[in-house]
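These notes concern the structure reproduced below.
Just one protein chain is left out here, and the rest sit where they should.
Right, chain A next:
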């Protein structure tokens, strides 16, 4: 079939491709298709009515807005964490390194309860913030805190290996050419890290959009104020409104897909610009 065949040590391209496609279809595409099919049981008008209800629209704004903000915060502070873990040695470094993964491993409900206990009006931190007029729990700010918490490992773990591979000779060359510290960071380190940083950002964002467990405790779920979209879906399900739930799910899916596509496109573009040697 093909004019020239590359020699491969391990055979089985067709088997691999077949398995990959079958597996992906079964695990990913089939459930997604079911969501679209179920939502199709609504008429167009009904569908629009469900997804454009003011209370639901408010949740899109909160879910996507706060998720992007949380991912951005994690991109900045996750980069700093990864930087100190890779570039410096300090007592307890391994412990700190292990701590990063905790948000991965912790059941999200536990995280939600812990954060609520901290940030509620009478909580450890909340009691000091309350007199300042800063209310965290049961406000969008509380949602942000929860999403920052669960998204942190994604940025650190994607940036860390790239940073470990980064040759300090390049930074030293830049320094010996007279570059200032911020110039070295801006022109030497950041271009190399940017693709990984964007991947971490995308992962943290995706995780944040889908997060449910930790958020519902701290958010307080006040309609039009602190309700997230996944909560709307659960609410519909509890009312046995399966079609309505899937309609909102479709909106989430499409929005998430578009945003991830955008981030991945950006990532590919920066990788092409900066990673020419690999």
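Keep this in mind: a residue touches a chain if its C-beta (ideal position, glycine included) is under 8 Å from a C-beta of that chain, and two chains touch if they have at least 3 such contacts; residues count from 1.
FYI, contacts and distances are computed from a predicted model.
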{"item": "Complex member absent from the view - protein name from UniProt, among \"FeMo cofactor biosynthesis protein NifB\", \"Polyvinylalcohol dehydrogenase\", \"NitT/TauT family transport system ATP-binding protein\" or \"M67 family metallopeptidase\"", "value": "\"NitT/TauT family transport system ATP-binding protein\""}
{"item": "Hidden-chain contact residue, picked from the options A:50, A:111, A:188 or A:219", "value": "A:188"}
{"item": "Selected from A:40, A:175, A:237 or A:259 as touching the chain missing from the view", "value": "A:175"}
{"item": "Interface residues of chain A (partner: the chain not displayed)", "value": "167, 169-170, 172-179, 188, 191-192, 273-277"}
